[in-house]
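Now for chain A:
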Amino acid sequence: MTVGLFVTCLVDMFRPSVGFAAVKLLEDAGCRVVVPDVQTCCGQPAYNSGDRADARAVARQVIAAFEGFDHVVAPSGSCGGMIAHHFPALFDDDAAMQARAEALAGKTHELVSFLVDVLGVRHVDARLDATVTYHDSCSGLRELGVKAQPRALLSGIAGLKLAEMANPEVCCGFGGTFCVKYPDISNAMLADKTRDIAATGADTLLAGDLGCLMNMAGKLQRLGSSVRVRHIAEVLAGMSDLAAIGEPETAPAGPAAAR
Partner candidate 1 sequence: MQSTAHAFKDNVDRALVDDNLQQSLAILKVGFSERRRQAVERLPEFEALRDRARDIKNHALAHLDLYLEAFEAKVTALGGQVHWAPTADDACRVVLDICREAGARTVAKSKSMIAEEIALNAHLEAHGIEPVETDLGEYIIQLRREPPSHIIAPAVHLTKDQVADTFHEHHRKLGFDRRLTERPDLVAEARAVLRRRFQEADVGITGANFLVAETGSSMLVTNEGNADLSNTLPRVHIVIASIEKVIPTLEDAATLLRVLARSATGQEWSSYTTFNTGPRRPGDLDGPEQYHVVLLDNGRSSVLGGDMQDMLRCIRCGACMNHCPVYGAIGGHAYGWVYPGPIGSVLTPQLIGVAEAGSLPNASTFCGRCESVCPVRIPLPKLMRHWREREFEHHLTPAAVRQGLALWAFLATRPRLYRWATGLANRLLALFGRADGRYAWLPLAGAWTRYRDFPAPQAGGTFHAQWKTRRGAGR
Partner candidate 2 sequence: MTAREQMLGAIRRSLRRGTQAGEARAAVEARLRRHPVNIVPARTAGTDEDRVRLFERWATFNQATVVRVGVADVPGAVVDYLAANNLPARVVMAPDAALDRYDWDGRPMLERRRGLPEDADRVAVTGALAGIAETGTLVFTSGAAHPTSLNLLPETHVVVLREADVVGPLEEVFARLRARYGEGGMPRTVNTVTGPSRTGDIEQQLELGAHGPRRLHIVLVRD
């Protein structure tokens, strides 16, 4: 089975290790992984700003680049949700494009739910001696039904203890451009979230979307919290020895660290 990996613009730019973790998890589960070179972004910045024309232009590019694969996987519920949930609606005046968008939507998945629901992965070999709390990122949760799958795989990680926070399904205040358009509201939401995280006593925060993770990590670190923040893919791929998000690196990240 050939999987096209939609890396996401944030992973590409800020945390390539998430992409390598995704590749490892997919290859370990028997997939052939291809990373199309023409991908940039899923189009959400335009789509969520009301700029439909540019969102469509980006969507066309994504569709053309990815429609040939058996499946398309993104280490993000947000970008996965954009393709799987919103692309078809972008072409409601263009039947041919809409059909292609729907075909792509039907085979696009968020990484962890793909591992569990499609590939039937029940266990990954990894260890993390930590008390972990898991934040349900909004698009993954509500558009793609990502909820039980990450918890199922985390429960099999050696040394890992899960401590649920009070409101794991409430938004962290990231929201893409929202967090800089309305920074004060975003901060108030984020303050609630970091309070809930702290109350668990967990030393590690995980989620499946880098945007939310950067938002929460930035706040926790501004508050002087020692909670480490990681993308769940890194933990599942056994890459927990990497510096956490926003932490100083001791050795360069990337393929060397990923192997």
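Just so we're on the same page, contacts are C-beta pairs under 8 Å (C-beta built on N, C-alpha and C of every residue); 3 or more make two chains touch, one makes a residue touch a chain; residues count from 1.
On how the list was made: all candidates are chains of the complex that A comes from, given by their letters.
Owing to the predicted nature of the structure, the values given are computational and were not obtained by experimental measurement.
Visitor: Looking at this complex, which candidate touches chain A: 1 or 2?
Guide: Of the listed options 1 or 2, chain A touches just 1.
Visitor: Okay, in this complex, where on chain A does candidate 1 touch?
Guide: Counting only chain A, the residues touching candidate 1 are 7, 9, 11-17, 19-20, 34-41, 43, 45-52, 54, 57-58, 61, 89, 138-139, 142-143, 167, 169-171, 173-190, 192, 214-215, 217-219, 221-222, 243, 245-249, 252-255.
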